[in-house]
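Reading through the structure tokens given below for one structure.
The other protein chains are all here in position, but one chain of the complex has been omitted.
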Amino acid sequence: MARSRDRKTVPPGDAPRVIDQGSVWILVAAPSIWAAHFLLSYWVAAIWCAKLGRGTSLAEPRWIIAGLGGLCIAAIIGLAVLAIRRYGGVFVIFEEITESSERARDRFVGHLALLLCVLSAVAILFTVIPGMVLGEC
Amino acid sequence: MKSLASLALVLFLAGCEGRHNWLAAAGEEARSVETLFWVLLAGAAVIWSLVIGAATYAHRAEAKPEREQEARRFILWGGVALPVLVVGGLLVWGLLILRDITADDGALTVRVDGERWWWRVIYDTPEGLVTTANEIRLPLGERALFRLTADDVIHSFWVPALGGKMDMIPGRETTLALTPKRLGNWGGLCAEFCGGAHALMRFDAIVMEPEDFEAWLAHEAQPAQVDEGDPGFAVFDEEGCGACHTIRGTNAQGPVGPDLTHLAARDKLGAGIYEMTPETMARWITETHEMKPDIDMPAYPDLQGARLDALVTFLMSLE
Partner (left out) sequence: MTQEIDLSKLPPAEPYDKARDEAQRARLMKVWQTPTGWRRISAVNNSSVGKWYLLTSFAFFTFAGFLALLIRAQLAVPNNDLLSQGLYNQLFTLHGTAMMFLFAVPIFEAVAILILPEILGARDLPFPRLSAFGYWCFLIGGIFVCGSVFFGVAPDGGWFMYAPLSSDPDYSGLGADIWLLGLSFIEVSSIAAAVELIVGVLKSRPPGMRLNLIPLYCWYVLVVAGMILFAFPPLIAGDLLLEMERAFDWAFFDPDRGGDPLLWQHLFWIFGHPEVYIIFLPSIALIATILPTFAGRPMVGHSWIVLSAVGVAFLSFGLWVHHMFTTGLPEISLSFFSAASEAVSVPTGIQIFCFIATMLVSKVRRSVPMLFAGGALAIFVFGGLTGVMVALVPFDWQAHDSYFVVAHLHYTLIGGMLFPLFAGVHYWYPFVTQKKMSDKLGRWSFWLMFGGFNLTFLPMHWTGVMGMPRRVWTYDVTDGWAVLNMVSTVGAFIFAAGFVVLAVNVLWPRGKAPLVERNLWNAGTMEWSAEVPDKPWGVRSIPYIHTRYPLWEQKGLLGEMDRGEWFLPDAEEGKRELIITDILDARPLYVQRVGGPSYLTIGAAFCLGAVFILATFHLWTLTLLFGAGFAGFTLWWLWTGTAEIPEKSEKEAGRGLVLPTYAQGNSSPGWWAVFITMTGDMTAFMGLVFSYFFYWTALPDFLPGAAKLPGFGWLLLGLALLLAGWATGLLARERLARGGPAQAMALLLVGVPLGAAGVGAWCWAAWRAGLDATETSFDATVWVLILWLGLHLLLDAVMRLYVAARIWRGRCTPRYRADCVNLTLFTHFLALTAVVIFALLALFPMLMGVA
């Protein structure tokens, strides 16, 4: 990954950089994956139970939700790797990044993104639990 | 401090009685939640004391910049790891209880329809449907399945002593399973605000020995014993009460208001709010809207003297 300190020659532009270095999308990516998984799980279960009636076994939705959860957590791990790279690869989770530089801003975003990845992964695990405990609609 | 302790004691003692009490352990479902309640309460007390204790200590303590790493570990373990484990564990436990207290069948099926502001109660028996109102009797130890509906607005069916509540939603049927474990007359309430006289929409939930219950239900299924030419029934008929109320065994077949076939056998009048006495009955007929504002039943203030007495006597004879 390119380091921002090599970017002296790049004009700043005024658009928020969405994709490349300096992007902020990574901040909302992990919680958005949680939200997507949450809504999908809700829809799968709601439509399953609404269309098949009460007392229907939840065996299929359970594994759909868990499978989706696995995929989402894998995606979040991917994001976390990106975040760790931007953060700088040193896992000092309590570092205060207060320096005034592009690199520091980038590291801060990486740090924050990493924490959000952890939170989102935990929240996805929580979403998978109900299907495992409850057996039917 | 002492006054706080005595206040707590008063509250605690007050909580051990009361016919609407969740902690009366009168039903299996309520008992599951009761266990949960005490564990959560104790846990909450411990956590609250620890957090507030830590905050108080931190506020009073001298500056210790060298303890920054310690403070950060405190955030990591106390603020992240511990809560994740605690709430994760509680989630699983809560789900297990949920799985246990929901059921789709019961030894007895009771349909309850929420009306503004009373309860139409229909027992599903092998011999057919038995309609009554504002009082629900249940056999001890048998799981009753309530099938809940509403016609007008959303109501919610709640007997706190027996278990949780369930909304009654127009256009839907919801179900609730309750298994009574203690004899008694437990209070039932409407828990979802339904406008107007929501506060006065009550019922009695009476738990009986199974054999008593069977006898009661058999009696309830019978039509009323109304004498030919009963002067009270004549008043009932002339005033048009039968347009709204049903008294099985007579020509009064109105479907709008509560079924009155065995009215006087009920404990309460006006949807669980007044004692069933001739005096309250007379007031109910003449001063209806002072007794329960906004209800659809018209008051009959002109009905006085002998005619009123006859009507009340008749109604009180519907046992």
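First chain written, first letter: the chains are A and B, and each begins at residue 1.
Just so it is clear, a residue touches a chain if its C-beta (ideal position, glycine included) is under 8 Å from a C-beta of that chain, and two chains touch if they have at least 3 such contacts.
Note that the structure is predicted; figures quoted are calculated from it, not measured.
Participant: Among the chains you can see, which ones touch the chain that has been omitted?
Facilitator: Among the chains that are shown, those touched by the missing chain are A, B.
Participant: Touch as defined at the start, partner being the missing chain; which of B:107, B:199 or B:243 qualifies?
Facilitator: B:199
Participant: Residue-wise, where is subunit A in contact with the chain that is not depicted?
Facilitator: Interface with the chain not displayed, on the subunit A side: 8, 10-17, 22, 24, 27-28, 31-32, 34-35, 38, 41-42, 45-47, 49-51, 54, 58, 61, 94, 96-102, 104-105, 107-109, 111-112, 115-116, 119-120, 122-123, 126-127, 129-131, 133-134, 137.
Participant: Name every residue on subunit B in touch with the hidden partner chain.
Facilitator: 7, 10-11, 14-15, 17-23, 29-30, 32-33, 36-37, 40, 43-44, 47-48, 51-52, 54-59, 61-65, 67-68, 70-72, 74-75, 78-80, 83-84, 87-88, 90-91, 93-95, 97-99, 101-102, 116, 148, 152-154, 156, 158, 160-161, 163-167, 169-175, 187, 189-200, 273, 293-294
Keep in mind that, in the parts below, only the chains that are shown with their structure count from here on.
Participant: Give, as an integer number of Å, the spacing between the C-alpha centres of subunit B and subunit A.
Facilitator: 45
Participant: Which of the residues in subunit B end up touching subunit A in this complex?
Facilitator: Residues of subunit B touching subunit A: 69, 72, 75-76, 84, 88, 91-92, 95-96, 98-99, 104.
Participant: With touch defined as at the start, can you tell me which subunit A residues reach subunit B in the complex?
Facilitator: Touching subunit B from subunit A are residues 54-55, 93-94, 122, 125-126, 129-130, 133-135.
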